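To keep things clear, I will list the structure first and then write my remarks on it.
The complex is shown incomplete by one protein chain, all other protein chains being positioned as in the whole.
Chain naming follows the written order as A, B and C, and within any one chain the residues start at number 1.
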């Protein structure tokens, strides 16, 4: 049941609106909506605008966050975040260290899965954006810290690095990972993948590197073909301690 | 802390052994191990064999299950399971319906992430294998049922279908999904993807289809090149209600 | 040695100009060029503009034609034309039938390789553009005809079809091909490939279908990564009689 302060997505006529249940109102293409009407409803329920048009309620998911969060650069794509989760078997017992935070997209996906996520971002202005984005989700299990990952200590099940990677990052990550845990580095460039692979190969017990080429299939009356958009996003190196 | 009955992975000299802490002993390449010694240890601790050699302890993860579970066919790969999780934003509030179970690999990965997983397998012999595999993991939040998914009812956040798909499956899935939730179908063949896409397009609000081509990068003294192994695993269709 | 009327490419300061040796002059970024100066020169020679700047001479190739010909739609890419040549072993003894001509790009590449090329284009306005483009190249071994390929008869070593394909096209092509010769169909959509494959499978002795994913590698100071542009261009079906 939706309570005051809960974030809700309203959708109708192909448009979606992210709102908070409670005081106030929202103007939509279908008319004004009183946000207090949302309280006590369930996902899937329908509410009427003042013009008598209908909007469907649903709760936001990480995929909505990806679409709607304020960005501070090119965020990781849900498909690549999913690969990190699948290739490590990330689960609700894990404490995950994520660096750098960027706009917070990976951290928010991980927080839906893991027990706890610590995400660190060195650059103050990126930290601010991420902090606000993550605050807004209401997720209770993310710590956003304004710190260089090289200064982090602790013990983590998974360390995920999406930053200008060096050998030092890989070695420091090793010191933070529980035996049986994973380091995953996402790197857009081939040469960065080489740095991660070679350094990890010296200290971790298993290392693999992957390129993921994912293609949207376009389907229309003319037929089906792969889209030519963004088929490369980056290289993933996965190392197990 | 490890208790009697917990599953533990022992590793040493490049080999790994999946055991249960408690009575009995295990013969390894490094000598006999008393399994009662595991009780009270922490992951990362070291125990000695009777020959004085050392083995490191760690707790099993879903990725270990993928390597070690008894198989009843070609299981989904962790990379594809990860894509399902990433593209839906699967998280610990979700109730996931998974069909068909196969050897249980997808269900076990999902159970690490989701609040609850119901997995159904129509074929009695596959159901038996999956039931035993899943029982063995000790995961408390999976229901394995010996049922055709077309007979399942209830409300789910995500329905995942990996079976000989028909239009009826897609329509039935729609009736089981909460607004804002997702259907994901994994299909090895192009034509199956077309069936899912076209049927989903009639009833769901958003539909996308993807081909994932993932390549292991082989790195050696001679240089780096993509492996030529298993670059195609299948098509994923993702539909949102 | 360059004669009056020969086509020549002049290049200097990163710009190229396609001209004909003979009367007249051309204004370039480096000053006016007297085109009569080209007569008697060799490729690789340098001529001076009236301002005393230098331009290098070279003869145009099919790859220049691809860049500079007037277009009547999306032409086949040189990479895909090359695949047709490689997968059929096209050579100077071959008589090639090409349909539809489009802007003439494939026909021009083929004419550099094959003994003779007959290219047919049903649509009058496309035929006009192709005819002029091909005339301009001075290639002596291409016949451009304004005809539906279904009305063509004769015997060919290779038939290349790049048009809205039907089963009838594939069957008619079979009747035109010498034993040991090849049909190659380029189709942007998957379903068209299916039509070609299935029809060809009934009558030809060997049939293969391919998808070619070609990626530009972008290399800069930041590192190397595959471009995300045009990685799919189409499917090729190759059938041998």
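Methods note: contacts are C-beta pairs under 8 Å (C-beta built on N, C-alpha and C of every residue); 3 or more make two chains touch, one makes a residue touch a chain.
Here the structure is a predicted model, which means the values were calculated and not measured.
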| item | value |
| --- | --- |
| Contacts of the hidden chain among displayed chains | B, C |
| Sole contact to the chain not displayed, among C:69, C:130, C:165 or C:193 | C:193 |
| Selected from C:36, C:51 or C:91 as touching the chain missing from the view | C:91 |
| Listed residues C:36, C:63, C:135 or C:175, member touching the removed chain | C:63 |
| Footprint left on subunit B by the chain that the document does not show | 188-192, 213, 215, 222-232, 234 |
| Absent-chain interface as seen on subunit C, which is shown | 9, 11, 43-44, 56-59, 61-66, 78-93, 109, 112-113, 178-180, 190, 193-194, 197-198, 205, 208-217, 219, 224, 226, 235 |
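Just so we're on the same page, only the chains that are shown with their structure count from here on.
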| item | value |
| --- | --- |
| Gap in Å, rounded to a whole number, between the CA centres of subunit C and subunit B | 49 |
| Between subunit A and subunit B, centroid-to-centroid distance (C-alpha), Å | 21 |
| Where subunit C touches two or more other chains at once, by residue number | 190, 213 |
